[in-house]
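Attaching a single structure in structure tokens format; questions to follow.
Complex shown without one protein chain; remaining protein chains in place.
The block that comes next holds subunit A.
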Amino acid sequence: MALKMVKGSIDRMFDKNLQDLVRGIRNHKEDEAKYISQCIDEIKQELKQDNIAVKANAVCKLTYLQMLGYDISWAAFNIIEVMSASKFTFKRVGYLAASQCFHEGTDVIMLTTNQIRKDLSSPSQYDTGVALTGLSCFVTPDLARDLASDIMTLMSHTKPYIRKKAVLIMYKVFLKYPESLRPAFPRLKEKLEDPDPGVQSAAVNVICELARRNPKNYLSLAPLFFKLMTSSTNNWVLIKIIKLFGALTPLEPRLGKKLIEPLTNLIHSTSAMSLLYECVNTVIAVLISLSSGMPNHSASIQLCVQKLRILIEDSDQNLKYLGLLAMSKILKTHPKSVQSHKDLVLQCLDDKDESIRLRALDLLYGMVSKKNLMEIVKKLMTHVDKAEGTTYRDELLTKIIDICSQSNYQHITNFEWYISILVELTRLEGTRHGHLIAAQMLDVAIRVKAIRKFAVSQMSALLDNAHLVASSTQRNGICEVLYAAAWICGEFSEHLQEPHQTLEAMLRPKVTTLPGHIQAVYVQNVVKLYASILQQQEQAAEAEAAQEVTQLMVERLPQFVQSADLEVQERASCILQLVKHVQKLQAKGVPMAEEVSALFAGELNPVAPKAQKKVPVPEGLDLDAWINEPPSDSESEDEKPKAIFHDEEPRHVRRRQPEEDEEELARRREARKQEQANNPFYIKSSPSPQKRYRDAPGVEHIPVVQIDLSVPLKVPGMPMSDQYVKLEEERRHRQRLEKDKKKKRKKEKDRKGKHRRHSSLPTESDEDIAPAQQVDIVTEEMPENALPSDEEDKDPNDPYRALDIDLDKPLADSEKLPVQKHRNTEVSKSPEKDEVPVVEKKSKKPKKKEKKPKEKEKKKERERKVEDLDFWLSTTPPPAATPVPSMEELSVNTVTSPKDESEGPKREELEDEEDNTEHDQERKSSRHKKKKHKKEREEKEKKKAKRKQPEREHEQEEPVQNGAAEEEEEETLPPMSSYRLLAENSFIKMTYDIQASLQKDSQVTVSVILENQSGSFLKNMELSVLDSLNAKMARPEGSSVHAGVPVPFQLPPGVSNEAQFVFTVQSIIMAQKLKGTLSFIAKDDDGATHEKLDFRLHFSCSSYLITTPCYSDAFARLLESGDLSMSSIKVDGISMSFQNLLSKICFYHHFSVVERVDSCASMYSRSIQGHHVCLLLKKGESSVSVDGKCSDPTLLSSLLEEMKATLAQC
């Protein structure tokens, strides 16, 4: 033995270890990939050896290669082997590799269950620890379900090292197996008061993580956490708890009130910045939750802001960053207290750190007011000029627009200034936010009627200088503004100073280089412009000039007709014909202006983005109802669409709407008038010297101010926004003087106008500044009767939603963690008699009887909990009050002595009965009993956990089923996958597996993994198969027998996905092949090509078998019955160990081992149509003989043929 060991290690010495590998890679810098592939080949060789040390070394190297980006999933099985090594050294290597590369899709992961369970119960704490660490990285729903109760036991392990790991991993278990949360929660809660600080911290960690996702379920723990917060000295724990409180306070404002004091104390006392920061954050959260109810917390706000200021002023950039971050939270509810620190924020804008600048920008958003907007934006504009990176500049641009446009341009007093800012922004090179600027231009021009004239003049200047904006292709982002410019000039063409010039600018040949959607807008708006020019000239009776314009149009429009863009082409040819017609009529001297401009009569209002969605379903219209009777099956599908148009019902509904429209409109107009009368900003009501401006007749109810400026409106060239700052100052000064006068007058007049709220304010506050222009159209158009339905549904795929579980409800009997049960007893017997009835008795009978009282109880208990919390929240001292003692009682009781374990299920039954009698008593009795009841359950759980251990040991002695080679570590087995190659070409690789299920005796599911191997995007994949008499592909209803079945996904380059197809099979006794084709479209940069890939689906007889466990007595009876036919084969030249041979047959041919004696084993399987298949495997020196018995001789011979092929490879 010792000699063998030494020999093994000598072998090992000359293998490369991890250090050698790393060194080698460093020495082969030029041909690294080649060297590594060579190493991987070596590793593959090493993995084939029997020595576990060699294997572990190989796996260790693989882990390193995984970090470099090499896929090592092919070695998953070897990793499991190394995991199951007896030595800790190797085990750790195995678990590390597993934690790096296993995930839910790893198919061999289910083989690890027993190994992990064994490690969890290992006497060495480090074996357990390493298993827990590994499991935390690759736990799957199945593993979580199977191991939950084992891990729960470990939560009460004697060693704190294990306890803390077990507590922490529970969070992962909860995520994968939410049903475990309620049974495990009491113990988790217990761990909050564990004597070991590490365990306590782990428990806090888990509960905080849980509570963050579903805080309301954890409110009842608040008193406990409060106690921890006041007693703990561990900063980590404190931070977690304080963060948790931050999540809880929005749900319970009273909690916040209670928290303020201790938190303030902490803020004053702590020296740790991290703790201070989190305290401030939570105080902010508290204040936000209180902001509506309690105004008296200005002291706390001041404290927070003051502390944050210290952070921001600190030289440490991290603190500065976090200070700004927290400040922005205060800003939302208490903007005033932050605004006083504007200087600081503006300072941060100059910081060299981009993250800090961005944070400061965020803060600015909330700091602007009417007074300082211009100043701040001016500062930002200088930053825009200075900014070197485009990302930061783009960020600045969006922020400027955000700041200015927030809450309906609330802070803008002079829209001319804003338009000039927007125009200035168009000079930015290479920004991607052209569309943002364009949207703002459109929005302002539409909503602020007074600004239209100015906007139009600016936009026409832009159009004139379009070559500057759209000259180089690099600037294509900004050319979006031309879209807005063209539209504004067209729509409001009546304001144009020199429409003719603009018209020519829009018809320049250069325009055709713009993107299609912009050209389309150009074309459309050229006509609007044309219409207004016609009108002007006909009014001035200049018929010739009008004809000239028409001629210009006829000449220039054809350049758009030739456009490649469909939209442009269509519009242009339409309009060209129109203009030609006009030309004809003009030649006859007919005045055309009226008719042409009638095309564009009416006003366009902004429509809310959600308007379409919010159109209410009219009464009596059921969208889900059939319009006609559903067609009978005999009816052919083609007739359906015709029928839709016969119906008249929907039309009735539609006709009703216009009437409502009129009424509604009148009503709304009235409401708007009312609103305006009460709005202090409407100049209509103030005796301003400015002239009224009247718009088109339909909107006379909207008062609009004419701009009163001392400079001419037309700014030559591009405008400068700076001048407005000065102008604005002057304007405000004038206003103030006026107001003073007014005030004097008013005092004499005995203060009539109550609605002029602002004039009564003593100092010039923000509201005092009356805007030069007003946003006229504030509301966006919405369909009438629109429902205010803003609540967005939660993401249904959120994994945390499953953990939204009420934890205060007492545990029900049915809620237990699944405990591993005996699968077969010693020499397996059929189970029918003892186990099943017990379960039924347990779950059904007592429940029915006891349901009512229990429910009442539950309710009572929950009420009590709520009461407790209320009590705790309402009284201030002492901090830790009532609900804790029950817990202490529990923890004392958990150390019960283990009772006789051999009694097994019987005892449990007895206990249940005891429980029942107890319940009866409980109906009358008080809380004590309930506690006792709880205790008892706890005990039971304990006992169950204890009882499990012998079972576990037993299980490992069981014959191994699907190839888990646990007992003999020294054996190797190449990784097995049931997926076989189906077909492959340069685009795609297909592997497939056939799965049968017992429920469907003539159906199998073929899972095909499609892997895109090319750089193209694969789509429209369709799988068509040539059916045989015996096997047919199931196709969607109604499709023809030869149609293909579409694959329900597309494949980006390098991606693989699995599709499943169902086949119906008549007879399963013979293997067969089906020919088929996969067709798909491969799309890459050069274009799309149609591709095909032929394949042959091989339905082996083994794929119709289903692994079915069989007990040896039943097996013997089956063999004795004599209605099975027999056949046998023998294969020579087999080198593989018997164990692996069995694993292979189990895996590939779906058999289970019934009994194994030395090198002889009996196996069993069952087909989907109920054929029994029994095998007897005997291994000689280098040969294996297989004797088979089966209810169908043909099936047996086919199966044996397949098995022969498998064995031949061994």
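Just so we're on the same page, contacts are C-beta pairs under 8 Å (C-beta built on N, C-alpha and C of every residue); 3 or more make two chains touch, one makes a residue touch a chain; residues count from 1.
Basically, contacts and distances are computed from a predicted model.
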Remark   = Given "Bms1-type G domain-containing protein", "Aldehyde dehydrogenase 1 family member A1", "AP complex subunit beta" or "AP complex mu/sigma subunit domain-containing protein", the protein name in the UniProt record of the chain not shown would be "AP complex mu/sigma subunit domain-containing protein"
Key: Which residue of A:R182, A:K258, A:K307 or A:K320 touches the chain not shown here   = A:K320
Inquiry  = Just to verify: which one of A:D20, A:D806 or A:D1132 makes contact with the chain not shown?
reply    = A:D20
Request  = Using the definition of touch stated at the top, determine which of A:K55, A:R117 or A:K164 touches the missing chain.
outcome  = A:K164
Query = In the complete assembly, which of A:I36, A:I80 or A:L96 touches the absent chain?
reply = A:L96
Message = To test your reading of the contact rule: which positions on subunit A touch the chain that is missing from view?
response = 5-6, 8-10, 12-14, 17-20, 22-23, 26-27, 53, 60, 63-64, 66-71, 87-89, 92-93, 96, 100, 103-105, 124, 126, 130, 132-133, 136-137, 139, 161, 164-165, 168-169, 171-172, 198, 201-202, 205-206, 208-209, 212, 235-236, 239, 243, 271-274, 277-278, 316-318, 320-322, 352-356, 1054
